[in-house]
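Of the protein chains in this complex, one is absent; all others appear in place.
Just so it is clear, A, B, C and D label the chains in written order, and each chain counts residues from 1 on its own.
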């Protein structure tokens, strides 16, 4: 039994090991630029996988991830030069989780597009509260001088990416995750077969906020500057959703492929065709949805199946 | 009697899943034609394809001598092909009254819509009691009545009924069968899919048996009622 | 306190509400009928603004005339976008299954394309012109003529729209399609044509809003997004798919912005706006006039 | 011979693009000039120039990665600054890491003094603390007694207010009759303006960014609020204000320390003319001018010492440069030669009205709004 169990998880484990090895190679031998791109890549992986853990499984499309990211960044700058950096990172994750529980408790009663817009509203709400706090404190943008270097940040971020990927993988197969998937399919029926829908949603919503909180903290170290309008920018949430849909599916490979695709694409384009970069991205996005609506992973799977026949 | 609907060599299904295999049948004008078959045989698929909600992958559907295989649903309604769908598909936010009004949307149904609505209330007094209630909060059976009434409001030439008695109490179901006979008497042609095979064959003129996506038998309804095979397979006798 | 009772404040609230309602109505139409989340809606407002700006400053065409031209162009563009991008999406069951997420992405792409094409063609420079700018005093309310026109045109357009959907056959057909597509086809509604009509109307309304906006504020290729956001907040507040709800939502939002900030402080503007929005949804998760589903 | 590579990132798209445009215009004007001249003078040798330009999409999170790419992968020889305070700050870490000197321009905050001197300098003299104390002096000299203040909750305006309030208090000669703040995205200011109108102050200070500045002025005009002293912090220097407000802009005071009308600065007018010729509109008196200044500093330093980073750093930090804004010399990261000034629009022209030593015209009272 034990061995069968291990065999079942073999593809995942070996994939993970390979990815970590690639990361280690990059950080050892890669030049600054490559590590910089690598950081962007693992950052989005960490964010999108954590997003998929809640939104992918539950079908509650959240535009609230920007809040967790922003809260994490804010915790980092608030504790700057008082708390040890790595403690700040952990605190950022916990604070984001706490904020998620606080926001999730009322908002998870709302469904479908209402939830989408509500989470957007909540994100803006929190953003402006932080703007107000900063205004009241008389702070006007904060500079973080003496932050850790790129390679250190990359290693930390890689860890977060592994954490959220493993988290999604395990969650999807767990009792809690099964309940969440049932909620996506039909909330009333899920209740009727014993799923504690309110608790399931809230717990996972809270958990899924921890990684983005820590990501936000790390990224504020990368930018060395904090300003609430930017750190809580809704663009973060939109990008996450875009990547998730591009990737397709609620399982680990989907968000992963989506991230790799988008990061690679933007690396290819923004330098080569800066004027047209965004336009090309827009066209590709539209084309993708129309011609590969099941996402990259879905498309690959259906090709795979076609080939097997 | 002339053929009002004729279906030839019809193939249809869902994506890669082919459900109907070379189905052919016809419905004569002013008749009641029944299609019987067990669960999963493809009856609903067939009815949806005739109504145009599903498109045929091959074959031909003609109505009153016209090929309607590629005609979109709303134009088939304009021609007079009206389906009362399985699963009711009510407009949840419309009240009973609004539903009847929208039922007469197509231009052929304008004339006399008010009178027909009054008839519907005669037919289903329960609907009259609930005329200002939203369809979404009606009980299952009430929704079924509403779906039937909505279909009749469209002034059909050919009425396709997919399990209309589903969820109706016996007295109401019995009235439904009487209504179907009455509707036919007024010149509307009927194609009926029903699980209550006994009542169906009693009022039908002609019947087809659909099994596994193909027509496996057909004949006069009263002969079917006597057929040993039908009795065993569908009447539980 | 006297500020709160002043006609000036009421007029400001009404003018803002009328613009909000106009933008939200077009968005709600498209969402309501087809479940398409059009986050490029504000971009069509922006385009309407540019059409007006260029035709006024370069061709000398009065913005009043643009109130006909821009919506007509908007309608054509809307139809084109429907035919090219969305007809397929709505027909294929595979695509339609996740129509909300898919449409969000497509429109996101469209929005990115329009913004950047405009920036490329006309640069990001802020543009403005002066038209009918004299201040008109009515009683003790002072307003520039162009804002009065904005109020008049936007509110009549909204009311016309409402009346259209309340009292015409096409209107009830749209409401039917919102609820049940298959059944709508089964009562004889030509859904495709209706969709085209709705796209044309929705985008024409957005373009009209753009004409009005360009008369009272500066425009850039990036002014659209805030309009999209306000419109989404409004239609959610009012109940998705409910046009009258949009009107109510617009009034509420404008009232919060104008009176809320007058009572409390402008520094809490956004906190107030989103706070009220969140509060309403918590009390009524389906929006003010939305309806909850029931299980049988 | 080898062209030298000059790189920068700027917001070409996204919410900051409209504001960044006037700085970008200055960069492009320079690119034309360099092309026409056949290159720039590098330690006495004329070398052609190749530009590497990226769009940061109004996301200062992208700026560090882009500048890192410019340095490590595109291997540029020189860098120009991005647009805006946050973008300047976000690249400080990268510049430190690679010891790459950059002359900044459109960044203004006292926080710049927290930046370790070495690789970045700030040409602006519009730093909030100086601006605030000068404003108080200026109001005093204009005989202002009562003041209304309306402040946007974004970093620069907030910081400005932070230094303004104590300065007003310390002076003691003013009564602040209205003191309001407002959030970004505010769509209507009627309530605040009604309060201001009732208070009828001598001076109205709108500490705002361009979009709100327009809203503020438009609604002020509607309500016919005519204070003799009116400051609108950011915006009026951008050309489109005069398009929207025409002669109504006259009398408005705004932040800025450059004017083509200043005879002391011989290079000022030619820059104005060249800019006007290319873009068919005047430059932004603040951002276009700052951008141009930063280029002049860099160009002169390169001419003198070439491309070697250490020498360049040394040179910029120690020498005095001759710019359209007069002589510039840095102390630490800050430009200490250019005094803090204020501009006022008079007959459509931006005139320096403060301090007296720099003035190109006398301060006037703001005429009543024309409501027609």
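Points worth noting:
The definition used in the following text is that a contact is a pair of C-beta atoms (placed from the backbone, for glycine too) under 8 Å apart; a residue touches a chain by one contact, two chains touch by 3 or more.
The criterion applied here is as follows: contacts and distances are computed from a predicted model.
Among the names given as "Amino acid/amide ABC transporter ATP-binding protein 1, HAAT family", "Protocatechuate 4,5-dioxygenase alpha chain", "Dihydroorotate dehydrogenase" or "Cytochrome c oxidase subunit 4B", UniProt records the absent chain under the name "Amino acid/amide ABC transporter ATP-binding protein 1, HAAT family".
Only one of B:38, B:107 or B:222 touches the chain withheld from this view, namely B:38. Here the missing chain is touched by one residue of B:27, B:102 or B:145, and it is B:145. Residue B:195 is the one among B:95, B:195 or B:227 that touches the chain not shown. Touch with the chain omitted from the figure is made, among A:27, A:73, A:195 or A:263, by A:195. Within subunit B, the residues in touch with the undisplayed chain are 14, 17, 36, 38-40, 44, 86-87, 126, 130, 133, 137-142, 144-145, 163, 166-175, 195-198, 232-237.
The chain not displayed touches subunit A at residues 1, 5, 173-175, 178-179, 181-182, 184-186, 188-197.
The working rule: only the chains that are shown with their structure count from here on.
Shared contacts of subunit A and subunit D, meaning chains that touch the two of them, come down to C.
Subunit B and subunit D have centres, each the mean of its CA atoms, that are 75 Å apart.
Computed from the mean C-alpha positions, the centre of subunit C lies at a distance of 36 Å from the centre of subunit D.
Centroid to centroid, with C-alpha atoms defining each point, subunit B and subunit C lie 42 Å apart. Listed for subunit B are no residues, as none touches two or more other chains. Residues of subunit A found to touch two or more other chains are 128, 131-132, 135, 275, 278.
Within the complex formed with subunit B, the subunit C residues making contact are 93-94, 169, 172-173, 175-176, 178-180, 182-192, 291, 293-294, 296.
Only residues 31-33, 36-37, 40, 128, 131-132, 134-135, 138, 140-141, 143, 145, 147, 149-150, 219, 222-225, 227, 229-230, 233, 235, 270-271, 274-275, 277-278 of subunit A touch subunit D when the two sit together in their complex.
Of all the residues in subunit D, the ones that touch subunit A in their complex are 12-13, 53-55, 57, 59-61, 63-65, 68-69, 72-73, 85-86, 89-90, 92-93, 97, 109, 111, 114-116, 153-156, 158-159, 162, 181, 183-184.
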